[in-house]
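One chain of protein is taken out of this complex; the other chains stay put.
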Amino acid sequence: MGTPIPLPIMPGDLTAIGPLLAVVIAAAGFLAVDMAFTREELKNRWTFIIGIIGAALAAVTALMLDIGTGESRLILGEALYADLYTVFFDLLFALLMGASLVLSWTAVERARMKPVEFYSLAAFSFAGMFLTSRAADLLSLFLAIELLSMPLYVLAGFATTSKTGREAALKYFVLGSVASAILLFGIALMYGGTGSIDYVELGAQVSSGGRDSPLVLAGLALILAGLAFKVGAVPFHMWTPDVYEGSPTAVTALMATGVKAAGLAAAIRFLAGPMAAALSYVSVMLWWIVALSMVVGNAGAMLQSNVKRLLAYSSIAHAGYILMGLLGDSLGTAAAVYYTAVYVLSVAGAFGVVQYFGDGDRELETVDDFNGAAKRHPWISLLFTIFLLSLAGIPPTGGFVAKFFVFGSAIQTGHIGLALLGVLTSVIGIYYYLRLVIAMWMKDEGRPVLAELSPTSWVVLGLLAASVLALGCMPGWLWLIVQSAVVSLV
Amino acid sequence: MTGETLLALVVGFPLLGAVFNGFFGRFHGRRLAGYLACGAMAMAFLSALGAVKDLAGLDPQVRTIHKHLYTWIDASTFKVDMALTLDPLSAVMILVVTGVGFLIHVYSIGYMAHDDGRVRYFTYLNLFVFFMLMLVLGSSLPVMFLGWEGVGLCSYLLIGFWFDDIAKAVAGKKAFLVNRIGDMFFVLGMFLLFWTYHAVGSGSLAFADMQANAELIQAAKIGGVAVTSLAAFCLFLGATGKSAQIPLFVWLPDAMAGPTPVSALIHAATMVTAGVYMVARMNFLFEMSPGVMSLVAWVGALTALFAATIGMAATDIKKVLAYSTISQLGYMFVAVGVGSYVAGIFHLVTHAFFKGLLFLGAGSVIHGVTTQDIRQMGGVRHKMPWTFWTFLVGTWAIAGLPPFAGFFSKDEILFHAYAGPHGSVPLWFIGYLTGAMTAFYMFRLFALVFLGKTRMSKKEYGKVHESPATMTVPLAILAGLSAIGGLMGLPHAFHMPHLLGDWLAPVFPEFHVAAGAGTELGLMAASVAAAIAGSLLALYFYFKKGYVPVPDNGKASLPASVARDKFYIDEVYDGLVVMPMKAIARFLSATVDAAGVDRVASGWLPGLAGWISKGVTALQNGNTQRYAMALFAGAVALIVYVSLFGVRVPLA
Partner (left out) sequence: MEALFHVATFYVFAAFALAGAAISAFSRRLVYCVFALLLTFLGVAGLYVLLSADFLAAVQVLLYAGGILVLLIFGVMLTHEIADVSTEANFTDIKFGAVISGILWLLLVVYICKVPWAVLDPLPPYAPTTRAIGLQFLGDYLVPFEYSSFVLLLVVLGAATLARKEVD
C-alpha cells in the first residue's frame, strides 16, 4: 500500500484538547464504575469522585493551555481552535460540571434516576459542550451540537414516572431533530455557496464578496436558526416552557445552563468570527430576534405561576439580551460573553437552590410553594435571592453590570431603540423575579421543606453567590479577560 | 486619621452593622441588635463629623475629599470608579443622614421593643443608611444609581416589614413598582448622558468630569431635541418617583404602612429628598435646559399645593404627615427649579429636623394611644407631656412661624421664587398659599391630637402613657434642632452671614436676586401673617370650637358631643376646599393612580403582557407538530428576509 500518511497531530495538541479528554475519560470512568460495582453506595461514591476529578482535570488542563500572544491557534488538522476564548468557556463548563455533580445529586435521586447513569450520559453532553467553543469547521460544530443534545433527549425522558416528562422528552427530541435538520441544511447551503466548511476559508470568502451570494446568506440564516433553537431565542423558543417544565429539574438545570451557554459559545464564535463581515447584512434579522426574545420571554414569564416555566421564559429573555451584544462592535461581543458567564452562574445557582426544595419525591412547583421559605431557611433563601437579583439585573450583582455592558454597547452603536426596549422589558423582569423574593421573605403561611444540604453543596452555592456578587462589585478583571478572549475570535 | 479614611468609615460602619446583624443576629439576640445598629450609626456620625472637619480645613476652592475604593467598571472607553466624593454639598447630606439617622435608630430601640422582628428591622435600617450614604457620596452617576436602587429596595423591605398584613405587603410592592418606573427614567437619562459624552470623547460619568465637559455636549441633539434637556427631563422623572412628586407621588401615602421610625427616616428625612439632592448635584445639566428647570419648579409648586389640600382633609395622623412631606418636597423642587439650590438644600435640612421630629412624635403618640385616627384622639397632652411639647416645636417649625427653622428656609424659597431670575409671581403665590394651608393643617392635627377633651373611652384614655426615654430623648434633641436650625441660613435682609450658603457656595452656580431687602422683609411679613392666620383659624375651629372632621362615609357614629354645631363651617370648607380638591384627587387617582400607576403596575402592564402572553400561550398549546411548524416557519422567514433584503440593505 502507499506511503503512510502521518496523523495531523502536533505536539501540544493534546494539551489543547485536554478538557475534552478529561471529560471523555470521566464518561468512560462512569461506565466502568457502573459495571465494576454492584453496591449502589460504592457506585455513587465512585461516580462522584470520578466526576469531580474529571471536572477538576478539565479546568486544570484548560488553564495549562499556552495562549501565547493571544492569537488563536488551529489544531488537529485545522478542525479545532485553541485560544483564550476556548479556555474561558472550558472553565465555565468545567465549573458547570462540578456544580451539576454537587447540586443536582439530590434532584437526580429524587427523580428516581441512578446518579451513575445520569452522569455518564451527562458527561457526553459536556463533551459536546467543550467542543462547541472550539469548533473550527461546520462539521465539528454540527457534531458538537448533536453530541450535547442527544444525552438530554434521553435524560429528559429518564424519569418515566410522569407523563409530562415523557411528553417533554419526545417533544424535545422531535423538535431538536427538526432544528438539527435546519442547521444541517444551512451548512449544506453554506457549503454550496462557498465550497468550504472551514471557518478560516469561510471567513476569507465572506469578507471578499462571498457575503453577496444569496446562498451564503440563506445558509447563515438557517445556521442561525438552528443555533437559536439551542439558545431558546424567539421564534425558535417554543419548546422551552414545556420541556423545562416537564423534564426532571436536574436535566432542566443542564438545559438552562450548559446547553444555552454552549449554543451561545458556538453562535458567538461563528457570528463574530468568520461571519463578522456578513453580520451587518443580517443585523435587522438579529434585531428582531433580540427584540422578540426580550418581549416574549419577559411577558411570558410575568404570568407564570410554575417556577420552572417562569425560569424557562426568563431564559428566553436572557437569550435576547445576550444576542443584543452581537449587534454591537467587539465590545458588544465581549459584553455578550460576559453576560453569558453571569447568566450561567446565576441560573446554575438558582436551579441549584430550587433542586433542594421539596418534600420526598415532590418538588416545589409554584411560586406560592416558596411562601415563608426565608423564615424557615434563611440562608438558602438569601442565596436564592442573590441569584434572582442578579437575573433581574439589580446592582450590585453581576446581572446589573452585564446588562449595563450590553445596553451600553447597543447604545454606542446606535441601537438606542433596542436598548430602550431592553430597559423596559427588564423592568418587567424585576416584577416577576420579585414575586419569588416576596414569596420567600414576605409571606409567612407556607412551610416549604428543604432537603438536607451537604457541606459541599453549601460551599458550591456560596461560591456561586460570591462570584455573582464579585462580578457585580468588581467586574474589571473578568471584563479584561473577556475582551482579550473576544479579540482572538476575529 | 485622614479625611479619606474617615470617609470610607462613614460608609463602612452602617454596612458592617447590617452585615453583622444580618448574619449573626440570630445568635446574639434581639436586644443586642438594636445597640449594635445604634453603635454603628454613632460611629458613622462621628466619622462624618471628622471627615467634614477635615473638609472644612481645606481651601474653599479645592474643597473636596476623594476616596477611590476601587475601579468598578472598566470597559476601555468607559470607566466607573467606585469612589466617594465629599464636597460641601455631600457633607451637609451625610451629616443629616448619619445624625438624624442615629437619633431615629435610638428611637427605634424603644419603638420596636416589643417586636419579634427586631434583628431583621435593624439589619434593613443599617443597610438603608449604607445605601443612602452611597447615594450622596457616590462620585459618579452609576455609583449614585447603586445607592438609588439600594435605598428603594430597603424602603420596600421596610414598608412591607409587617408582612403578615397583606395590605402592607401590597403597599411595599406599590412603592417598589412606582419607584422602578422612576428608576427606569433615571437609567435612561444616565445612558443618554453616557452616549452623548462618549460621542464627544469622554466616557466618564463622574460628576466632576461631566461638569468639566458640560459645554461639549450642549449642542448634541436627538430628533431636534437637545440631549441635555432630554437627559435632564429623564433624570427629573426619576426624581419624581423617588421624591414623590406629581405624577409619581401615589406610593408615599401608602408607604406609611411601615413602622413609624421608618417613615421618619426614609419617607421624611432622607430617601425622599434624594431627588432634590440629585437635581442639586446635576445642577450644571439642569442649568443648560431652562425649560426643564421651570418644569421642575412648576411641578414642585403644584405638588406642594395639591398635597397640602389633601393634608387638610386627611384624618390619619401619619397620612397627614405623609401629604405634608410631599408638599414640603414640592417646596424644595420649587427652590432648585428656580436655581436657588442653597435654599432647596437648606429646606431639605430643616425639613429633616422637623419632619423627623413630627414623625417620631406621631410614632410616640401611636405607641401610647394605639390608633392612628386623629378623630379618636384629643387631650393626649396631659398624658404625654414630652411628646406634646416637642410636637409643638415641630408644628411651629413646619408652619413657618418665627423663629424656628422652617420659617427661615421656607421664606428663602418663597423670596427666591418671587424675585429670583427664574422666579415669577404665580410661583410665589402658590407657595404662599401652601404656606398658609400648611399652618392650618398642622395646627389642626396638633389640636385634634393633643388639645381639648379626649374622644377616647375612659379605659383607653387611662392606658395612654408617655414613651420611654429612648424615644423622648431623640424627640428633645430633634426639637432643639428644629428650633435653632434656622440660624444656619439667616436672611440677607438681617445682614447676618448665611452660613449654609457660604459653605455651599463652591458647589453651585452663583445666584443673584435682583430685589432688595425691602422686598424680602415685605414677603416675610406677608407669609408670617398668613401662617399666623392659618394657625389661629385651625386652633379656633378644632380647639376653641372643638370640631372634629366628619367620618369618612358621613354615617359612622362618633360621640354625640363632637357632632354639634359644625354644619356651617363644614359646608364652607367642604364646598370651597375639600370638594374641588377631592375632585382633583379623584381625577388624579383615577387617571394617574388607577389608570397610570396601578394600571401600569397591575393593569395594563400585566394586561399588555397578558395579551402577549395569551398570544404566546395560544400558540403554546403543547402540540409538537405546531411547535415544529413554528420552528420551520421561523427558519423560512429568516431565509425570506435575507433573500429579499439581505443583499440589498446592508446596515451600518
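Just so it is clear, A and B label the chains in written order, and each chain counts residues from 1 on its own.
Simple rule for what comes next: contacts are C-beta pairs under 8 Å (C-beta built on N, C-alpha and C of every residue); 3 or more make two chains touch, one makes a residue touch a chain.
Model, not experiment: these values are computed from the prediction.
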*Which of A:Ala82, A:Ala179 or A:Ala218 sits in contact with the chain that's absent?*
A:Ala218
*Taking the full complex into account, find the residue in A:Ile25, A:Ala56, A:Met150 or A:Val284 that is in contact with the omitted chain.*
A:Met150
*asked:* Going by the contact rule already stated, which one of A:Leu14, A:Ala56 or A:Ala79 would touch the omitted chain in the full complex?
replied: A:Ala79
*For the chain left off this view, which of A:Leu57, A:Val87 or A:Leu121 is in contact with it?*
A:Leu121
*Absent-chain interface as seen on chain A, which is shown*: 2, 5, 7-9, 24, 31, 76-80, 117, 120-121, 124, 127, 131, 137, 139-140, 143-144, 146-147, 150-151, 153-154, 157-158, 160, 192-193, 195, 213-215, 218
*On chain B, what residues meet the omitted chain?*
623, 625-626, 629, 632-633, 636, 639-640, 643
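Definition applied: only the chains that are shown with their structure count from here on.
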*chain A and chain B: spacing of chain centres that average the CA atoms, whole Å*: 43
*Footprint of chain B on chain A - complex, ascending*: 167, 170-171, 174-175, 178-179, 182, 212, 214, 217-218, 220-222, 224-225, 228-229, 235-236, 238-239, 241-242, 280-285, 295-296, 298-300, 302-303, 331, 378, 394-396, 401, 404-405, 407-408, 411-414, 416, 419-420, 423-424, 427-428, 430-431, 434, 438, 441-444, 473-476, 479-480, 483
*Sort out for me which residues of chain B touch chain A in the complex.*
26, 70-78, 82, 142, 145-146, 149-150, 153, 157, 160, 163-164, 169, 172-173, 176-177, 180-181, 184, 187-188, 191, 194-195, 198, 222, 605-606, 608-610, 612-613, 616-617, 619-620, 622, 624, 627-628, 630-635, 637-639, 641-643, 645-647, 649-652
